[in-house]
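Only one protein chain is missing; all other protein chains are in place.
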Amino acid sequence: MHDSDGREPEHDTHGHDAGVRGSQEPALAATRAPLMERELWRSLEDRGRTPAARVRVQAEILAPLAEPTSRRSFLQLMGASMALAGLGACARQPIEKIVPYVKQPEDLVPGRPLFFATALTIAGVASPVLVESHEGRPTKIEGNPEHPASLGATDRFAQADIMRLYDPDRSTVVMHLDDISTWANCTEALRVALGEQLAKRGAGLRILTPSVTSPALAAQIGAVLAQYPDAKWVQYDPDGRDAVREASRRAFGAPMSVRYDLSNADVVVTLDSDLLTSGPGNVRYARDFMRRRRIHEGESATMNRLYAVESMPTSTGSVADHRVGLAPSEIALFTAALAAELGVAGATRPSAALPDKAARWVVAVAKELAAHRGRSLVVAGDCLPVEVQVLAFAINAALGNVGPTFVVTDPIEVRPTAQHEELAALASDMQSGRVETLLVLESNPVYDAPVDLAFGDAMRRVPNCFHLGLYRDETAELCQWHVPAVHELESWGDARAYDGTLSLQQPLVEPLYDGHSSLDVLMLVAGQTGTVLDLIRSQWQVLYGGAGFEKLWRRTLHDGFASGSQFVPRGVELRADAVRDAATRLAGTSASGNEVVLRFDPNVHDGRFANNGWLQEVPKPWTKLVWDNAAIVSAAMAHELGVETGDMVELQTDGGKVEAGVWVLPGHAERCVTAHLGYGRRRGGNVAAGAGFDAYALSTTRSRWGGPVQVRKVAGHRTLVTTQEHHDMMRRNLVRRATLEEFTANPHFAHEEGPAPARDESMFKTFEYKGNAWGVAIDLGSCTGCNACVVACNSENNIAVVGRDQVRRNREMHWIRIDRYFEGDLNDPQIHHQPVMCMQCENAPCEQVCPVAATSHSPEGLNDMVYNRCVGTRYCSNNCPYKVRRFNFYGYQDVKTPVLQLMRNPDVTIRTRGVMEKCTYCVQRINHARIDAKNENRPIRDGEIVTACQQVCPTEAIVFGDINDPESKVAKMKRETRNYGVLEDLNTRPRTTYVAKLRNPNSELEAKA
Amino acid sequence: MSAPTGSTPRFVPQRPPVIAAGHTSASVTDKISSVVLGGTPRWLFGAFGIAFTGFMVFLFAVTCLFAKGVGIWGINIPVGWGFAIICFVWWIGIGHAGTLISAILLLLRQSWRTSINRFAEAMTLFAVAQAGLYPILHLGRPWLFYWLLPLPNTMTLWPNFRSPLIWDVFAVSTYMTVSLMFWYVGLIPDLATLRDRTKNPIGRTIYGMMAMGWRGDSRHWHNYETSYYLLAALATPLVVSVHTVVSFDFSVGVIPGWHTTIFPPYFVAGAILSGFAMVANLAIPLRHAFGLHDFITERHLENMAKIMIVTGLIVTYGYAMELFTAWYSANQYEQYAFLNRIHGPYRFTWYGLIFCNTVCSQLFWFKRIRNSVKALFVLSLVINVGMWLERFIIVVVSLSRDFLPSSWGMYFPTKFDWMTFIGTLGFFMSLMFLFIRFLPMISIFEMRTLLPGSKTKQEAA
Amino acid sequence: MPQIFHRSANSIARVSIFGAAMFGIGALFLTLAITRSSWATRRDTVIPQPVPFSHSHHVSDIGIDCRYCHTSVESGRYAGIPPTQTCMNCHSQIWKDSPMLEPVRASFKTNTPMQWNRVHDVADFVYFNHSVHVNKGIGCVSCHGRVDRMPLMRRENTLQMEWCLACHRHPERFVRPLDQVFNMEYDAPHDGGVLAKKLVEERHVQSLTNCSTCHR
Partner (left out) sequence: MKLDHVARLYGLVAEFDTPAAIVAAAKEARAAGYRNLEAYSPFPIEELAHALDNHHSKVPYLVLGGAIAGATLGFGLCYWTSVIAYPMNIGGRPFNSWPAFIPVTYECTILFASLSAVLGMLALNGLPEPHHPLFNVDRFSLASRDKYFLCIEAKDPKFETSQTRAFLQGLRPSEVSDVEY
């Protein structure tokens, strides 16, 4: 896993053994006793005695050998190779242990996973999930189909969270300064500190938490504040939606939450917002949005239309019908102009001129919006200034969208606050020594607070800092006390989803380490006893008290949320003066000089996922950059600066300066540099170490999301690693595409190159596939390139993280990749996403060339890959036209770190060194379904099998099923005229086909463009 | 040999003879066997030392490979094959000259072959031995190489006989075996000679065993010749088939630049070209070192040069034809694959290839160049480089840019790639030197047949 | 020139040539023999267990049904090794002081699991599922042999791929009525495969020999 440069190959020299199965060895030692009871697995004990292990030992001796070798290590090498040579012979299987339960849980069938509904939170907002649990080990996270915020899908972050649970870098012990301490000592210290505070009514006590939507937690904090009236509770999240809250306060008189209903929107305008793939509710938004876009034969051919105005190109922008790149200040002007154009009351046209493309847009977009009153939507990104937010509200109000598409509700935060102001106040209090005891609960301000607060220095002045967190991070480092936090899958809790739906969190596994939750700690502070569960139950009783609570509670446990707890839309009164005020302020501004755009990274978000190998290695949309962030600029600006991708530039704001590698990105706005936050972690863990630069150094309270910047070229070079160097489709008809008009005019546009070769177009008689014939259809129009499928596949199929250096050598292991092609003007390109996994060709070129028949065809048309038969000639990969096969050039799988063994999917073999691997259509899921069906002596139902990528996809772009069943969803999709196979003229007969992409451009703009 | 017309001055009056005048059966015997029976010249120690160091480098690289995995090489996805397969094909190619010279030229009664066939065959063996290593080394799990053999096992699994790699296994091992037998059979009478000449008792025992008690009985000679000719007749189609099968590794694939029907002929031609180049590279120094100018004459060198002209033309035709087919096919993938060879990031290899194999091989049209030993030696070296480049282009350049631009990628050899390559050169030369030192590098008994004194007819007449 | 070799050398030479060939072939057969030997496969070798549990006693003497202990055999991948609880159901009453059963009681008291040694152990990359075999009418005996005659558990079959395939290629030779699956004494009717044919049809028994049936 963390074996980034593959220095320590895990050999599997057991002649007939391709690998350790994922489930085999949860190192019981490393996990706590209660977990041990649940393990039915064979234990690690004998492992040291297996030949594989013996060689591994030698391999470790050899580890330093990557570089030039001394005589000694040469001799060691000789030894190792002798051993290897000898081990070709058949070896004897070691005797393994069976560890049954002492008392077996009733509902548990060994080998059958159980699913539990719970929720994960980012910035307090719940994303509802179902968690697959194997004998008490959570192994896979899925969306919660019943929950309105998920409908069965999740985003990439939720998928990757399982790896955070098992992250070996998680903090495991209570630390006092730099010494290992105990929970008892910590509580004692806390008691003493609080004792002092009790006297002065908590005047010196501060509690810092992330945004809180959890009623239980809020109530608990309330209880604490009751005892310490003068204490202060500060909420801070780098991605707290301050601007939105503030805007709603100004526009509606009270801080409100805003959510969108895209199922009613015909025209959507996003202003610097990655609506569809990040932020609260993105999963649901993506689903609703795409459902309004998909066109099926016979149905009325209507599509919604998306205009994206953004500085850094986002996934949302990539699926927009029209995209324009504008610097943030220009976006502000654009909004103002749009409001004016629409005749919004109080709006004034800005004095400063817009780029003419933008100017054209204002007219066209306004026209379009006006034509769709009540069925349109304007979305302002969370990072835009309050004024822009206000205007966006105003526009929606003016268009009568408030209600149908633009939904205003009570705030989902229990106590909505201007977080940055609170944090600033806290910082100054600390500076001036007014703070004596600080509780930092699961947040990391030292890393992610604006630099000008000098939060770290301020904290040094606080005598008692207590930190609770998953990692011993930058903040923990400066606290006297650090307590390891429990992961959300280890603890009870509750939180609200983006729409206010109250979701319950339940523990999937006993805490792996001596961890505690915020609730724990706060109960301690409040001097309460009892369990967290009781606390939550009592809190819920308050909410849903009365008779039948037990019933509701049990149902909630099952569903994962209280159904119907969604917040109801509120009618709101827009304050004209607020609009006028905002408009005039914007009208004054002008767009000039270079700006830096600070945004959350698509992979590591605000930095909380920086130590997550899966997310680090997932290629970012648009750039396909991995393991790094960069100073992203447009081609024109790069030319202006005289830099190319990889050159170093220095970015300087009033906050400070950083050096960053340049990435030239087609479609990026002019006059601005995008720097993604969340990298450059100083105490982020082994995975995060060395990845990227810390863009928070540029963020100040005045310009948190960027502002004026000096950019200058400096010496040096950084190898920015990408998984795809070539953006050009080379006039190869890989992603077939058309506009809605073109399609209606010519429904067969996808087959202009002629149809696929006939089935009998071969000198051989072709195989007939009776019974089930598995296939996949992918709707290219729906793919946002959000990467959720890639992470889901990693998790489902135990795919190794290979690390920056190996990716640089084109050795990433992803079974599914999202190819990205640019089309058209370099400064304003169209982008196409194409998810590519094994096509399961019926005439598979890979199979024929394998000398040992390690890959062959199943009667259901699967391209079986047998890892334990593979000898690793790599011939199959060479001969694969789609290059979807992946090879273990080293032993990439970490089979040593015990805790990582718990993470593995027990149904998928762990591949060892020298073995080829590839997508299997999740054959393990197919087999489970088949076995269930056979046991019940019935055929497999359509939809009974979903592949990991299909299940997670927020936009339902991927459909798997039986193509021999004419009624199956996949068969229907494959009957569409737009359905085509990539490279099908090679007569490979891919089972994975694509439904050509449709765009719905505004003819007016298209003509001018 | 029994009808050595090719060598009688009658037919080729203007050319130098294949063996200098004034030699008798005795002088030939003593001259050639003295190389073996005489002491070891000092330079041989030095040369062997260098070669053996190379061999050690090879062992080191291989040990690292087994200990750490093929990841130490530059290979990746899409370029799954690198130096290993390039060298495999290259060595196999070089391995063609030996059998070709001994078999085909024998059948064609080209008696000038006689003085070079022995070490050409040895060269074949050692080259094929090098080639044979690579398919095993390049495996991800080399310790399972035996899964490529049709051995009964508890999995009831068998090799996939549709895979060209299995064809390789059979072709190369057959070629190895047959060449070995051909070489050994040819050696038997000379081993007898050495047995009877050597003063050293150990040597005598060893040569004695290897000679199997050969006495030169006329009945033996008859069976011997029959089977030797039959072997030649069998080796000829074999030698053609081997590189054909090797070329299948690529032409059976679907990758643009691989999927070509012209591969078999032009692989074979290329093989012969590089084979003769290598023979020239070995023959010229040896001839100097051991003063064998009488036996390896200008005529031999010139003939080799001529063969290089022809095979050089054939491969050139191959290159041209590839380009033409790509253009004519109107298949955009094919067309791009070849444009990429000329314009792509690896273009220099393609230009190098054209220079080495086309330009240089055709320089031999000039008699002055053809007859200059130095030129021949240098150009042969160049041609060997060229043939290596050809394989590099076929393997790496084709793979680096195939169908989906999204998965295009470059291949850069690592130090381990180079060590494995240089290493085999050392391995090869070490074996070569051992052979020169301990076995007659020119077939003595066949030389005898070339002597005027060996004719019965003229005297009888 | 004196003779180099004694005349015996002639025969020695010829014999040694054939000898070499013979040696090669012999070595091959030896390897095959070893891989199938009970040493390599642990077939028919009794592996020591913390408690010398006797299937023959519990099955044939007492007549406990397989499913009493192996609860998940019909529903899950694993037949299921009984939790200590199951043992204690009876052994808290009978033999409750037997020293032989001390480990069981200890496990129950200290709430630490028993650690049995695996007898039927397929390679880690083989995904065998009990439920589907049982539900298609493959009797326990077919793989595990007459456990009712095994005082101490041992592996009856090699569990090697060729052995699996023997059945997967001809399931009809092994299927039995569902009510006979757990019957140790079941004896297939000698009706020329009429019953087998019927069972195969109504249970949709397939001969699955493709790789992903067992390997993923």
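A, B and C label the chains in the order they appear, each numbered from 1.
The rule is simple: a residue touches a chain if its C-beta (ideal position, glycine included) is under 8 Å from a C-beta of that chain, and two chains touch if they have at least 3 such contacts.
All values derive from a computational prediction rather than experimental measurement.
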Exercise. Of the residues B:19, B:104 or B:178, which one touches the chain left out of the display?
Worked result: B:178
Exercise. Quick one: which of A:443, A:517, A:739 or A:843 touches the chain that's been left out?
Worked result: A:843
Problem set entry | Residue of B:160, B:311 or B:380 touching the missing chain in the full complex | B:160
Exercise. Quick one: which of B:42, B:219 or B:374 touches the chain that's been left out?
Worked result: B:219
For this session: Mind listing the chain A residues that contact the chain we can't see here?
Result: 762, 764-767, 841-848, 850, 853, 856-859, 989
Exercise. List the chain B residues touching the unshown chain?
Worked result: 1-2, 24-26, 29-30, 150, 156-162, 166-167, 170-171, 174, 177-178, 181-182, 184-185, 189, 192-193, 195-197, 208-209, 211-227, 230-231, 234-235, 237-238, 241, 245, 248, 445-446, 448-449, 453-456, 459-460
Seminar exercise, completed: Listed in rising order, the chain C residues that touch the chain left out are 1-10, 13-14, 17, 165, 209-210
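By definition in this document, only the chains that are shown with their structure count from here on.
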For this session: Take the average of all CA coordinates in chain A, do the same for chain B, and state the distance between these two points in whole angstrom.
Result: 57
Seminar exercise, completed: Residue ranges of chain B touching at least 2 other chains are 155, 157
Exercise. Could you say which residues in chain A touch two or more other chains, in rising order?
Worked result: 16, 869
For this session: Spell out the residues on chain A that touch chain C in their complex, using ranges where they run on.
Result: 16-21, 24, 36-37, 40, 42-43, 89-90, 92-93, 95-104, 109-112, 856-859, 862, 864-869, 907-909, 920, 923-924, 926-927, 931, 934-935, 937
For this session: Provide the residue numbers of chain B that touch chain C in the complex, in ascending order.
Result: 151-157, 195-196, 204-205, 208-209, 212-213
Problem set entry | chain C - residues contacting chain A, complex | 31, 34-35, 39-40, 42, 47, 71-72, 74-78, 80-85, 107-108, 111-118, 121, 123-125, 127, 129, 131-132, 135-136, 203-204, 208, 210-213, 215-216
